[in-house]
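Report on one structure; see the data block that follows.
Note that one protein chain is taken out, while the other chains of the complex remain in position.
Order of writing sets the labels: A, B and C. Residues in every chain begin at 1.
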Amino acid sequence: MNAVGIVFSNIGDKHVPEITKKRIMATVPFGGRYRLIDFVLSNMTNSGINKIGIIAKRNDQNMIDHIGTGKAWDLARKRGGIRVIQPYGDDSDGIIPIDNRLETLKGIMYYLDKTDEKYVILSDCDMVGNISYADLLHNHIAQNADVSVLYKRSSEYVSWKRTRTLLELDENERIVTVKDSSKAKKGDALFLGTMILQKDFLKRHILKAVHYGYKRLSDYCKEFSADITMKGIEFKEYSEYIDSLESYLKCNLDLLKLAVREDLFRKIYRPIYTSVNDSAPSKYGMNAVVENSIIADGCIINGTVKNSVVFRGVKIKSGATVSNSIVMQDSEIGINATLNHIVTDKNVIIGENRMLCGHQTHPFYIDKGAII
Amino acid sequence: MNAVGIVFSNIGDKHVPEITKKRIMATVPFGGRYRLIDFVLSNMTNSGINKIGIIAKRNDQNMIDHIGTGKAWDLARKRGGIRVIQPYGDDSDGIIPIDNRLETLKGIMYYLDKTDEKYVILSDCDMVGNISYADLLHNHIAQNADVSVLYKRSSEYVSWKRTRTLLELDENERIVTVKDSSKAKKGDALFLGTMILQKDFLKRHILKAVHYGYKRLSDYCKEFSADITMKGIEFKEYSEYIDSLESYLKCNLDLLKLAVREDLFRKIYRPIYTSVNDSAPSKYGMNAVVENSIIADGCIINGTVKNSVVFRGVKIKSGATVSNSIVMQDSEIGINATLNHIVTDKNVIIGENRMLCGHQTHPFYIDKGAII
Amino acid sequence: MFRKKKCVAMLLAGGQGSRLYVLTKQIAKPAVHFGGKYRIIDFTLSNCINSGIDTVGVLTQYQPLELNDYIDNGEPWDLDRTYGGVHILPPYQRVHGGDWYKGTANAIYQNMNFIDRYTPEYVLILSGDHIYKMDYSKMLDYHIEKNADCTIAVLSVPLEEASRFGITNTYDDGRIYEFEEKPTEPKSNKASMGVYIFKKEALYRYLIEDEADEYSSKDFGKNVIPAMLQSGEKLYAYPFQGYWKDVGTLQSLWEANMDLLGTSPKLDLNDHKWKISYRHYPDHPHYIGKGAMVADSVIAEGCEIHGTVVNSVLFSGVTIEKGAVVKDSVVMRNTLIKEGASIDYSIVDVGVQVGQNVKIGEEKVNEGELTVLGSGVKVKEDTFIHGGEIVDSNMYIKYLEKPMAKGFAITRKTDGAIHANFLERGVVE
Partner (left out) sequence: MFRKKKCVAMLLAGGQGSRLYVLTKQIAKPAVHFGGKYRIIDFTLSNCINSGIDTVGVLTQYQPLELNDYIDNGEPWDLDRTYGGVHILPPYQRVHGGDWYKGTANAIYQNMNFIDRYTPEYVLILSGDHIYKMDYSKMLDYHIEKNADCTIAVLSVPLEEASRFGITNTYDDGRIYEFEEKPTEPKSNKASMGVYIFKKEALYRYLIEDEADEYSSKDFGKNVIPAMLQSGEKLYAYPFQGYWKDVGTLQSLWEANMDLLGTSPKLDLNDHKWKISYRHYPDHPHYIGKGAMVADSVIAEGCEIHGTVVNSVLFSGVTIEKGAVVKDSVVMRNTLIKEGASIDYSIVDVGVQVGQNVKIGEEKVNEGELTVLGSGVKVKEDTFIHGGEIVDSNMYIKYLEKPMAKGFAITRKTDGAIHANFLERGVVE
């Protein structure tokens, strides 16, 4: 595919402060074995994009470790492949605050200059979805748009803890208004953090926008909406934004629905890849009781698990009960302990007979490495 | 080999300010096709070390691009391999000034904690040499030392623009004194920037040294020299420090001696690797006159080159004369131009009939991308 | 330019594995699936890299396509090296024609030029069809310490089973004075594991000699080892302790899978110090539905379990529908077990479809025999496949309980006296 992928790895870092305290959004664990960035990287490699620049700030050690050589996404390439790129400011030592997208894009101009590809796909890492960028590009070219933006229609009235971006489109799918809102009614168009445009167009307008002092891409687009043809492309499969601990828990538990698993993980030719660690398959003991749950590899299950997502290498001891919870990698739930509406980070140890309860709208988060 | 390698990628960044203005010491171009870090990485992989942590500060884009997946050094591994690591301070967002080695080592404790290897080899990137760390480790164990330090004996009286570190050893090769000096007489022992020690020993003493407020490793060692057995291991093959533009030019021109090429590049089982770019072999025209020079791949030589080092992809037009100079990658020397004692950075274009002259002790440096 | 290697491993992966029947119809024996996520060869390859041996030649001949593809560049085992790494070595033609491998020794003989490239002092000969975790570096240390010409890894087996193995008879210091292939009256219980370390120079000498002998069957156990003993070379037995299983029969393959179960399993794969690596497929974590029951089992990724699974090993991507019951069985990749079906004491190969209310096999507790469904078999609803039957691939079985028309029938006997009858044959190959 004649496009280079640009990934903003830590847009939204402040959305789930509990989990992103020591990691960026890109490396937030998800769905038993994934990190959020796996979706965008897999979508890109599945669409035939083999040159990806991940924009990162400094503390990206987790991400560098997770990506490794890029082999897991078949992107350990000699030409192209995955590169972690740091935006440069005019001051050669200065780091740009990554939240300022326009400055950031200006700071990676040197990377874009080195690429031969005609198109650029921009994506954030705070969304879960299995998207064909190849279809997107096809659509973009067919619609003859300057910028194409992915959106989905809300299927019901919803409200969120934080604001999300809504689009208003005319009958030709041209975007008329862009606004932030903390709720949407049925049929409202939600921006999905993905854009496609020509590289030369991007370069030209970035320089212009920075020159005029714009900070937000959407403000610039709004201002120059007469000159720029921004079109929306509707995405109809499962997708979800993660912008709070609550939405994080909800999106994980969405995986308990077969339709969601089908949309995300069981698409032919479009699997979701992640880094591998040679876990053995999971073992169930004589007294295991598991119901409506996602269990990753390397677990040893001797207790009860209901309506939960259990990550790789977790041990559930006998008599323990885990419900409506997320248990991250290598945690251990002790004998007869009870967890309900809990999100444990990695390497948590819950002792015997402990009882921890959160609530659906207020899940209880347990820090990485905590021993309770 | 039961050791992990730790590389300080930008120790000495200020030594060659011209060339390190936009790059760190690790990525300084050398010898026609190499970067300085190639030596330490090749030495490690040739010695069977397959886990290497490169300590980097922020602006290491060049280095990340150069290393790529690590494949060039056969270090694109699933377990181990090359990782770029950033030291963490107590403040999880704070970056440690990398010149402070003790704090830096403390900041990468998390990386050392994850390794199973028993020994650690520490190396800087400002030295050119083909060193067998396997021999070093063997020696370290045989000598029963706590810390072993590589040094070489000066073969004559020398003075430098900057200070280097001299060691004083007793008859058992135990290090008695460590001092800085800007000159050495014949037989003086020069520290070569490489140390070997047990990981647990390193961890214990780093914590202690930081606790007592030491900044320099050598100060700490001096103070506790009674408790710590520091031994020297003499290195007898070619090696050179690069700590000024002058020593940079000298070390490059040393390659014109067969003995130096033998020591550095023609050792069986110990080649020096670098990243590759599929250059075609170099072409010489009918009027080429080349004498006592190193010419890398991808060059087109139609002029005269004497006593010089010419990097990949350089074009020397007819009638041009290059002497006692270094011409970095993809530069172009125009028709009838004359260069003497010049160091051009990459992508320099020298126009027709230009005449540029430096002097042996004051080489003239031409900035990257300059057009003259 | 190649680097010298201390020890190069040569892995014999050529076997057709005919006693595994339908499981090896289209794949070489070392590529047979095992333990939920693995192939048999994963154990040997992982042992190599974990033992610090990073140069492995894999000698293939029979149906190598899937095996080649599985091993590919060796990346899953960190054997994708610029120098060394894993290399597939099929038979090839020289100036004056070429030969298929005539035996284990001949296979190594034909690839001496591969070994030479790394100028090793020692050559480790391995077999690709055993399940075990072994640190070859310790055996190599032993070999060097004894200054042996050849060291054979041996395992203590129950004396009554010893006549099924190659038995080494040794002096107290471990030196072998006799090697008997399947002796009727074994003098010791030290069985060869098919793992040899040779001094390269000694190996070459005997390979060249053996090659010249037109009566030799070009086999290590039958020819090379006895010849070395006869010439008075120094052969030592290296005692190995731990799990080891030759999975050369359907019965032993089933048993080895079952050895993963229980609270302290005979074969532990959760050992972080000795990881068994494998090629990954992008499956999501498995899902256990409402009303499902899973006990004493191993379940891999990508499964969707709505029925009951007891004392079984399920590979990636298996779907068990509501009301279906799998017991004492091994069910391989991408198999679909539909509503109400039951699988008892069976091995089900990859990509099988079992229709509604089908009954496969007989309960082990009732002294049933092992039942096997080959890859790609589709079993129509309400069918009953008897215990002990082996069903071939790509056919659609109907009404097997009725008396069968003639057509395509195999009634080979296995070790465990298993037979199969066929009604019709689908399109394979």
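General remarks:
Methods note: a contact is a pair of C-beta atoms (placed from the backbone, for glycine too) under 8 Å apart; a residue touches a chain by one contact, two chains touch by 3 or more.
For clarity, every value in this text was computed on a predicted model and none was experimentally measured.
From the set B:V290, B:I333 or B:L356, the residue in touch with the chain omitted from the display is B:V290, counting the whole complex. Residues 71, 74, 76-80, 269, 271 are the ones on chain A that touch the missing chain. Residue-level contact of chain B with the missing chain is found at 31-33, 42, 71-72, 255-256, 258, 261, 264-266, 271-274, 276, 278, 280-288, 290-298, 300, 305, 309-310. Of the residues in chain C, those that touch the hidden partner chain are 1, 16, 25, 60-65, 68-69, 72-75, 80, 85, 87-88, 90-95, 98, 100, 113-114, 117, 281-282, 429.
Everything that follows uses one rule, which is that only the chains that are shown with their structure count from here on.
Among the remaining chains, the Cα-based centre furthest from that of chain B is the centre of C. Distance from per-chain Cα centroids to the pooled protein Cα centroid is smallest for A. In whole angstrom, the spacing between the mean C-alpha positions of chain A and chain B is 40. Residue positions 71, 276 of chain A are each in touch with at least two other chains.
Among the residues of chain C, those in touch with two or more other chains are 75-76, 277.
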